[in-house]
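Note sheet for the following structure.
What you see is the complex with one protein chain gone and the rest in place.
Read from first to last, the chains carry the letters A, B and C; within each, the first residue is number 1.
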Amino acid sequence: MTVAKTRVASHNIEGARKAVEHLGWQQAVDDWREITRADDIDLVDIVTPTNTHAEIAIDALEYGKHVLCEKPLAASPADAARMYHAAQEAGAIAQAGFNYRSWPAVDAARQIIDTGILGRVLGFRGQFLHDYALDEAMPVSWRLRRARAGGGAVTDIGSHMIDLARYLVGDVERVLARSTTFYPRRPVSSPDGDDLVDVDDATDLLLEFGARRPGHILVNWMMAGHKMEVGFEVYGTHGSIRFSWEENSGRLWLHQRNDHGPANGFASIVLGPQHGDYQAFWPLPGVGLGLAESYVIQAARLLKAILQGDPAGPSFLDGLRVAEVVDAAIRSADHGEWVTVDRHTAGRARVGSGRPASRS
Amino acid sequence: MTVAKTRVASHNIEGARKAVEHLGWQQAVDDWREITRADDIDLVDIVTPTNTHAEIAIDALEYGKHVLCEKPLAASPADAARMYHAAQEAGAIAQAGFNYRSWPAVDAARQIIDTGILGRVLGFRGQFLHDYALDEAMPVSWRLRRARAGGGAVTDIGSHMIDLARYLVGDVERVLARSTTFYPRRPVSSPDGDDLVDVDDATDLLLEFGARRPGHILVNWMMAGHKMEVGFEVYGTHGSIRFSWEENSGRLWLHQRNDHGPANGFASIVLGPQHGDYQAFWPLPGVGLGLAESYVIQAARLLKAILQGDPAGPSFLDGLRVAEVVDAAIRSADHGEWVTVDRHTAGRARVGSGRPASRS
Amino acid sequence: MTVAKTRVASHNIEGARKAVEHLGWQQAVDDWREITRADDIDLVDIVTPTNTHAEIAIDALEYGKHVLCEKPLAASPADAARMYHAAQEAGAIAQAGFNYRSWPAVDAARQIIDTGILGRVLGFRGQFLHDYALDEAMPVSWRLRRARAGGGAVTDIGSHMIDLARYLVGDVERVLARSTTFYPRRPVSSPDGDDLVDVDDATDLLLEFGARRPGHILVNWMMAGHKMEVGFEVYGTHGSIRFSWEENSGRLWLHQRNDHGPANGFASIVLGPQHGDYQAFWPLPGVGLGLAESYVIQAARLLKAILQGDPAGPSFLDGLRVAEVVDAAIRSADHGEWVTVDRHTAGRARVGSGRPASRS
Partner (left out) sequence: MTVAKTRVASHNIEGARKAVEHLGWQQAVDDWREITRADDIDLVDIVTPTNTHAEIAIDALEYGKHVLCEKPLAASPADAARMYHAAQEAGAIAQAGFNYRSWPAVDAARQIIDTGILGRVLGFRGQFLHDYALDEAMPVSWRLRRARAGGGAVTDIGSHMIDLARYLVGDVERVLARSTTFYPRRPVSSPDGDDLVDVDDATDLLLEFGARRPGHILVNWMMAGHKMEVGFEVYGTHGSIRFSWEENSGRLWLHQRNDHGPANGFASIVLGPQHGDYQAFWPLPGVGLGLAESYVIQAARLLKAILQGDPAGPSFLDGLRVAEVVDAAIRSADHGEWVTVDRHTAGRARVGSGRPASRS
């Protein structure tokens, strides 16, 4: 392999050129195969519309590249399964871009659950609330078309929260969903565009984990006043943890039922270097991390996986598992009934850093 | 009518005597008919187990009494409908004890919705989270038996939030629920008691208001760390309001999309005398109200309804409407599918202070 | 003594009559001596301008009455000392109206300090911020004249916080103050009124407790946006507690340095019946108390002191001690230097419920 190059591909070559200049990279091309099949490229980062992920990722994997693919992994579980199997085949590092896994509160939450101080986990609540699509004048884009995006809010932002639910509690077995499209028609973005929105603006998603444990995830991208409410709560027989980005992205809250001191409510965990591998960004607790830094952490974990064999963060199997839940949610919302999450892997799959099926 | 007396009835006469002494009232009796049928009583306050409300309330109404009945109004919509019709018949003031209607944030929320600054209301979120039943050693009481309580968390605390959803957004047309009982068996409270819990500890309740507007209510009384999370959010095309008791029971938060000043998030409404009829308790905004004071407000509204004909607060019709939603929720949870809320009133009922069926 | 009567006195007899009607009391008089010297009165509550407290209170005490006197106790330490000595002489219950002593967070704070888990107390911070006088059109009232009120913000709202500082940490030995009057002239309130404001709108007050321990109190009644920021923090070698009314009046926050669990920040104490004598208002933690209820608690403690000999809450000695600190603060602000707090009691005074001189 020759010395690695940095290269941006886009069918819009002007856009690619601007990106190259902005990033200080080396080359702009209009055919992504000049990246996926190039000898001087080691790692491919896919940030195209969701329905194009599979073809690009599989091509890259077949040509021996490591891959970081933006979430959601694919527009269907079938595509996600093909991607996962291609990664298995290639023996490459294939990471799904669920970047909230690189947020210290999530690492701290998992650490705490693992200590057992919450007792038996009873359930999970999560929410991702935003005002992204509140403006009725926002034109139809690929994110608002099921064929290209796989779904709407439940797919785009809901997939993050489904990934966290799996990571913190375990696999989802059944779902019940209700989806709402507040504006079924929006302005077209190009003269020959379609004004139809065929995805959800909001989805209420009831989850059933193993051992019939309940969970729910509330997803809404038309919620006035919310810019970034990423929140979750895991509650058990002996305590609970909760997190809310909008309240304070640098705190995790913990309640311990058996802590018989004077404090009987939630106690704050000021996130800091003791929580995960964030030391480069905060030598001291309390100084705060930015979302952009979480992308750097994600990239660092990927590079360590490639170079040192460390765990890679959310794998393509994690991405597949999320896609299966999203697919079940969309089918449930279409029919108004509980849907069992179908597994698209044969036999017992190798599990990456995602949680094993059962964590009761 | 002779001069009114104050009297407490309980089948446990010792308990009644203690209550009389504690309250500085006049008389203890062991048969509630000595209250409902007495000439020297004007107003009956019913705080017995839910399945006994109907018989007592209807008796009181037939004997010309005004009635304040603890929520939920009845253990079944059929009972609630009988109570409602008895109140209609008697022409008496019949109030359901949904005391959060007497909380300033709720009045302020309704005022704001009525101004239209939220635009068209898109949806509702509500939650009532508590740790009431977290301890597995808590014995089975009437609240944990469907026959006596009508249901569990969804009935006991969920009914409050259903009432607020109706009050702020409008009638609920369909529901989809999932209920969980974390401890199906608990210690018995008496030698011949039953250890079976046949009600929910937690219910996720999806609502559909008129015009297919979505809502959800999360109810859970086994959630470690929560003592009193009564919260709601109403979001519209041009703004939203939210409230959380645990965050700050004296604030309502408002976001106005078209407020083009520097503040782009939620703004605080410091509750005070301008919000409703609370002046007796707070001459100035910000000084705070206690939950006990909300019961006094509720009682004051009831007395003003009796004496001056003012609106009485939540009526038996409101109580019936809530019972219908609770009943639909329980049926939905039993079958895992959407259930249309059945109306138990013939023709178009007179609506009390509850919201009319449509508020879009 | 005959059966007690309820009576309101005011030089404005019409005002007295309205108060009598509003309160459901019995009689209005225009000479307060018809209360202080009446045989059918047991307890006198003084709510007149500050400079009139001494004459009325001393008269009442000399005529055998118990007294509740609004804070600040007097417009000068000399007056406060005379009142204190009169109460000593009479052997009556003489309570100063520092009603925040009847707030559960204060009781909880004192309980926690008494356990020693904060280690050695290092210092105190307090603040009382309000917008009471922000409007430049607010006319000059007695509260804005030193002769009648004794001082401005430091006297009116600062005295509350000085009382809490003494209660939680101990007596103040020296003070250094800086006062600001933002509007030295305001509209007159009557044709022959004066437009001069000769009191402070804001005072920064540095305290020195025993053993040279530092404290500070920030008082400001022209601070836009603040309606009721009553806050304090007590920090020690091993922990600290903090309280902020505006943040959440039903929480006290505790940090314990030696709590080596995962929670490394502040933990919430959800105030409830376990904290002091508030059970009548909240059978459960978390339901919240209103400021009006704290006045009822204050009155209940007074009545229990009279009837059962219980501690009466802040005594006239506490009121005197606060007046001494306020006086020192005003002198310090006038001269810009440290001032030792003068004691206006001879010998070692009997201390009421206030803290003894040293609590290190």
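Observations, loosely collected:
We adopt the following convention: a contact is a pair of C-beta atoms (placed from the backbone, for glycine too) under 8 Å apart; a residue touches a chain by one contact, two chains touch by 3 or more.
Nothing here was measured: the structure is a model prediction, and the numbers come from that model.
Interface note for the absent chain: among C:218, C:296 or C:323, the touching residue is C:218. For the chain missing from the display, the contacting residue among A:14, A:39 or A:247 is A:247, taking the whole complex into account.
Within the set B:144, B:165 or B:269, the residue that contacts the chain not displayed is B:269.
Residue-wise, the contact with the chain that is not shown comes from C:238, picked out of C:238, C:304 or C:343. Across the entire complex, the residue among B:112, B:207, B:292 or B:333 in touch with the chain not shown is B:112.
Listed here are the subunit B residues that touch the chain not shown: 108, 111-112, 115, 117, 251, 254, 256, 259, 261-270, 272, 285.
Touching residues on subunit A toward the chain that is not drawn are 227-228, 245-250, 270, 272, 280-282, 284-293.
Within the complete assembly, residues 118, 122-123, 125, 131, 134, 136, 176, 178, 180, 182, 202, 204, 206, 212, 214, 216, 218, 220, 222-225, 227, 233, 235-240, 242, 253, 255, 257, 265-266, 336-338 of subunit C touch the chain that is not shown.
The definition used in the following text is that only the chains that are shown with their structure count from here on.
The chain closest to the protein's centre is B, with centres computed as averages of CA atoms. Relative to subunit A, the chain whose mean Cα position lies farthest away is C.
Distance from the subunit B centre to the subunit C centre is 38 Å, each centre being the mean of its Cα atoms.
Chain contacts: subunit B has residues 227 touching two or more partner chains.
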